[in-house]
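We show some of the complex, not the whole, and keep each chain where it was.
Here the chain labels run A and B in written order, and each chain numbers its own residues starting at 1.
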Amino acid sequence: MLTNRQKIRIEWGDCDPAGIVYFPRYFEFFDACTRALFERAGLFKRDMLKTYDIAGIPVVDMKASFMIPSRFGDDVVVESSITKWGTSSFVVHHRLMKGEAIAIECFETRVWAARPNGDTEKLTARSIPEAIKAKFGAAEEATN
Amino acid sequence: MLTNRQKIRIEWGDCDPAGIVYFPRYFEFFDACTRALFERAGLFKRDMLKTYDIAGIPVVDMKASFMIPSRFGDDVVVESSITKWGTSSFVVHHRLMKGEAIAIECFETRVWAARPNGDTEKLTARSIPEAIKAKFGAAEEATN
């Protein structure tokens, strides 16, 4: 499985009065890590949206477990991979690592979403093009 | 069950290039709604942390389903209640409503977390004081 490893420095502004990361920030990290995972498969998000005429890949379902808090100044690593490809949706698995320990585990279900007829107010799920899955497959093989 | 209803205006800065709320923002909304729910039970967070000598009530588990996106300028309502009290943890249920429709459903499991011996680096779960649960019970009865 194609896995991306992203180093993240926890910043002062990521943390709350308890001195630990304010949890919504983790979801910003994970969103950036999903972007980076696609990039590793050769898919640059800005171009991908244009090429495939989609509005985005919004999250429709989210599960996360927070086992170990992180503090500002900490260096962590997020490992991300796609664990399931559906017809119009896919699941991204993120593990935030502090050294050898899993600090957070998160599953994002995202959809391939277009705007029918250029409608700016509605998003509709579309079939994920085979070309996208093929890119991930090829990148995976290249790393083996 | 004590339920808090919080009106939220979706701001420009809450939204992404697809024109809809950037999903980590929802978790910021829900965090503020949990705070507001406690306040409705007569528990002002800043005082509560001091009185009970805890560092916070961090989220340890999170599930969310996103059914309908929201755009900047939308007015939504978040209904929040505590659906389960454990020994040292509790579950907050949030429903983000657009009119009559449930746009998002979210369950946060939070713990009552202290810093043993003033240690700034570690958080430990503690038993939730009966006084806290009693406050919710009393507020609930008052609204019936």
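Assume a residue touches a chain if its C-beta (ideal position, glycine included) is under 8 Å from a C-beta of that chain, and two chains touch if they have at least 3 such contacts.
Predicted model only: the values in this text are computed from it and were never measured.
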Full complex stoichiometry in copies [only 2 chains shown in place]: 4
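One rule holds in what follows: only the chains that are shown with their structure count from here on.
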Residues of chain A that touch chain B when the two form their complex: 16-20, 22-25, 27-28, 31, 55-56, 58-67, 69, 71, 113, 120-121, 123
